[in-house]
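Got a structure here, written out as structure tokens. Questions coming.
Of the protein chains in this complex, one is absent; all others appear in place.
Up next, chain A:
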Amino acid sequence: MGAEEFGYNVEAQTFNEMEDDDFNHFSDSELVYHVRDALNSVSSGDCDSYNQLVGVMHHSKGLAPDEVALLVTSLKALSGAVSYIDISLHEALLSSIFDMNMWNYGPDVMDALLGLIISLASSNGKYVESCLEMLVSSFTPPFSFIDLLKQPRGIAKKDQVLSRVHLALKHIADLVPLAPSKLCPIISRKMPIYEKEPMVVVYAENMLKLESGAIGEFVSSTMLMALMDTLIDLDVDIGWDGILHDDSSKGIFQMEIEDMDEFADYDEEDGTEDILLQFPRELSRKSLGGNSTAEKLDSLMVLTFEHLKSCEASGRLTEVFEPLLDSFRITVLTAYKSKFAQFVMFYACALDPENCGVRFAVLLADIFACEDYPLSFRMSAVAYLASYLSRGNFLSAPLVASILKRLVDWCFEYCNRKGGEMNPTSHRLFYSGCQAIMYVLCFRMKSMIDVAWFKPHLLLIEQILKHKLSPLKVCLPSVVEEFCRQAEAAQLFTSSEEFNFNDLLESEHSRAFGGMERLDMFFPFDPCLLKKSDRFIRPHFVYWSMVRPPYDDDECISDEDVVEEELDLDVSKMSITPRNPLSYWISNGLEEPRGMPARIRPSTSPESL
């Protein structure tokens, strides 16, 4: 305590001295000489004035106006004397400068501090990285600020800090042209992925601001790829695959239940959680806490969507789409059954179906057909393709037909080239191709029949499916069954064959061709279960309940059709959800015998009705 008081006295004394110096006797340049002498005297062993200088840098919170003035003056004088700072002699000074947090100061100190940082970065290559790290650290506020971030005062502060930080980054890039290449790895490394949601979001906002900002030219693709990596990291952290395997309907549904206030459901789901003596409210909060990753991911996705939207508005979407596509190819496609991150691609495609939408479909088809890629990637790619072609309401029928034609031709050629008997494991790729064709047709049978030039290719499908490789026996029974039903109604095939799967969701064969990864059950663009992101996806999405299969015309009206008709009224709003989602799900998903896999059943979202 005594020491602290003493320290304060010394500083106060220095301040008085400097105040006099500043205003009465010394000009700016004389002040610089003063600081220069302080720096130089360290090598001769006289550290008094240097220590005082370091002490000034440690002033951080609750500064009185005179202290602010002292700090600003010292920082400005230091920027004039940067060439006298020695990386080893003045380590204490440098570390105290780099430890200063922009968020703790007012505009004057911020400006002076950034001036010093810019001078340091440009004075000597050795400081560039530390300076950039310091600026990147200022992307996120201190913890005490988190709650303030939503208030007007907090927002104003955020703007104040971040606009200055970004300006400083631009200045440094102007003075040190290679700085952006050093900035990128720092940003990827410092991503606070395990921090609380607001921190991650603010950080990602900064990344996107850099992406579209003055040095975007150099960092754009790295920023987007780093962001996608973060999304994937969070995505794979949300592990509900185990639940999915036990009971698909529950797995798909679980996230949606989260949105509801019925926490009672929660306790059932997370029954394994430690049951402590807690208030029910707390218990539910705890269960939600387990899914904070999902919330974080949701917020980041929304941020990305909004960014894409702004890019579209400014005509930059095609430019931004290329790195996204690379990122998809490198990380998303290769991640094991990514659950959400792929919706970034979906949304980008929805914004610009003619360019991005086509590029994406063609890329997926290319990967499927390209022998350079490993088998599992090619199977993933075709699963993505099938799901994408089925779910995007923005895709034109001719485009879907042309991509399907590629798949059909590929499968047909495979039959002719390879031939052989049914073998789920050795012809995995072929079966995944066949399943993709059938799956897309389940969704788009009617529109594909309407595309005149596609008719001959549709007829090829019969030959493929009746080949000795017997894809109908191997592919997912639920898909096969639905497809056969529609094909029969559409009189697609000349002779019909009966398949009786006993309403199985999957069979021994489908499991075999899906392999360990269960790629047979992978439908990546099934309804997005993230609440906030869903808002963006919903208008561009085809739900199973919106599909009018050909057999609907002839058949008598079943209960489900009634539901569908009711829903049709709402198609303009695209909210296709039954009244009581839970009971609808159970009655339709688990007990209703008609068999598309659970994951492609109508989406049910509690908020829409």
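The criterion applied here is as follows: a contact is a pair of C-beta atoms (placed from the backbone, for glycine too) under 8 Å apart; a residue touches a chain by one contact, two chains touch by 3 or more; residues count from 1.
By our rule, contacts and distances are computed from a predicted model.
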item	value
Hidden subunit of the complex - UniProt protein name among "DNA-directed RNA polymerase subunit", "Cysteine-rich DPF motif domain-containing protein 1", "Translation machinery-associated protein 20" or "28S ribosomal protein S24, mitochondrial"	"DNA-directed RNA polymerase subunit"
Among A:Ser43, A:Ser83, A:Ser292 or A:Thr425, residue touching the chain not depicted	A:Ser83
Absent-chain contact - pick from A:Val32, A:Leu227 or A:Val547	A:Val32
Contact partner of the left-out chain, one of A:Ala69, A:Leu94, A:Val176 or A:Val547	A:Val176
Touching residues on chain A - with respect to the absent chain	29, 32, 80-81, 83, 119, 122-126, 128, 174-178, 180-181, 184, 217-219, 221-222, 372
